[in-house]
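Left out: one protein chain. Kept in place: all the others.
Up next, chain A:
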Amino acid sequence: MSFSATNFAQPRPVPVEVRSNEKPLSSDSFRFRGPPSFLGSPHSLRFNPIPPFKLAIPHSQRSNASAVTHIANGKMVKSSANLLITKEEGLELYEDMILGRYFEDMCAQMYYRGKMFGFVHLYNGQEAVSTGFIKLLKKEDTVVSTYRDHVHALSKGVSARAVMSELFGKATGCCRGQGGSMHMFSKEHNVIGGFAFIGEGIPVATGAAFPSKYRREVLKEAGADQVTLAFFGDGTCNNGQFYECLNMAALWKLPIIFVVENNLWAIGMSHLRATSDPEIWKKGPAFGMPGVHVDGMDVLKVREVAKEVIERARRGDGPTLVECETYRFRGHSLADPDELRDPAEKARYAARDPISALKKYLFENKLASEQELKSIDKKIDEVLDDAVEYSDESPLPRRSQLLENVFADPKGFGIGPDGKYRCEDPKFTQGTAHV
């Protein structure tokens, strides 16, 4: 069964290899590249239609009747009897996306009320990618993100309280208030950042994937199959670190998935103006890994792709590059006036709001009632109110915290003139020493 192109402005046939049910996904059989074409004609940058994207993945492991619902003309259409998710899964996905959405909305509120400062990058509109991928991970799997990381941390399991306090700069934040919006870390939930510079997290993600292979092959731990997800945007895909890591990950078959959240805009730079070949998913095969494109506004589609690629990585078959077409409803950050983007484009994507889409799916397939969803909404409201209250009441970091985490081994501050290690000086524990 092959997929037909969605009905966007310029349908172009993209060849999809149909595979038999027995063959697993393997890198050398992925040929998702379409006919070469140059996008981004300089004459019509603003209204350049997005090429029709397909869930370009052979569904060898799916049953024939499986329904990946696709959006045609903005409507979710169920194309077969089998559903993709159970009721529990559906509610879980819904709750996670609502948590992400409401949290970000609350962030905006708090920012304008002067409770959080600096650069805050909100994730509204992109929830399907985070929920679609991260809800399939185990606790031992790792998520590495960028500065737009609040929702990744929440989806992975970091409590709303911890994230909100971190944003408020309180000592109870997940990073003790030392990281801030762009640096959400959680050892417990294996969330490694939050990175402020784009692209610099990708090598770290590659490094986080490396120990899985190391444990299996060098330390001979049979069950070491942790997977790492690296999230980053379209702007990052023009950065050298991205390509260097694609190379290394494919070379050593690291269990990593490179998830591109292509929201078409890098602050005010349109993806089409910055990239010679805007189809990022095509760049995977150039490095020997499959490149997949998926509709990132549809959590079920993302989830289907995620299942495949996470399984592939876990098996040890190597990395995958997944490009998710998505959109951020708000500006780049809370400081961005967001004047460059065309309102018609924003409206088009608003109509594809992933939460509305999932809601519709749940209703149409009788997986949930309006009431159940409303009670989830209410529950999340309460979670957030509690998070804000908790953060408000949390203490600010004391001065003594200033020097505590500079070194894991505080002997690194050296030996003072009196012959003792400087960290033994009480001023260090008070935070008043000068380093």
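Note that in this section a residue touches a chain if its C-beta (ideal position, glycine included) is under 8 Å from a C-beta of that chain, and two chains touch if they have at least 3 such contacts; residues count from 1.
We take it that contacts and distances are computed from a predicted model.
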Report the protein name recorded by UniProt for the chain absent from the figure; options are "DNA replication complex GINS protein PSF1", "pyruvate dehydrogenase (acetyl-transferring)", "Very-long-chain (3R)-3-hydroxyacyl-CoA dehydratase" or "Epoxide hydrolase N-terminal domain-containing protein". "pyruvate dehydrogenase (acetyl-transferring)"
Out of A:Leu154, A:Val204 or A:Leu272, which residue would touch the omitted chain in the full complex? A:Val204
Touch with the missing chain holds, among A:Phe103, A:Phe168, A:Tyr327 or A:Phe413, for A:Phe413
Touch with the missing chain holds, among A:Cys174, A:Val292, A:Ala357 or A:Ile380, for A:Cys174
Give me the chain A residues in contact with the hidden chain, please. 142, 144, 173-179, 183, 185-187, 192-197, 200, 202-211, 213-215, 217-219, 240-241, 244-245, 247-248, 251-252, 404-409, 411-419, 421-422
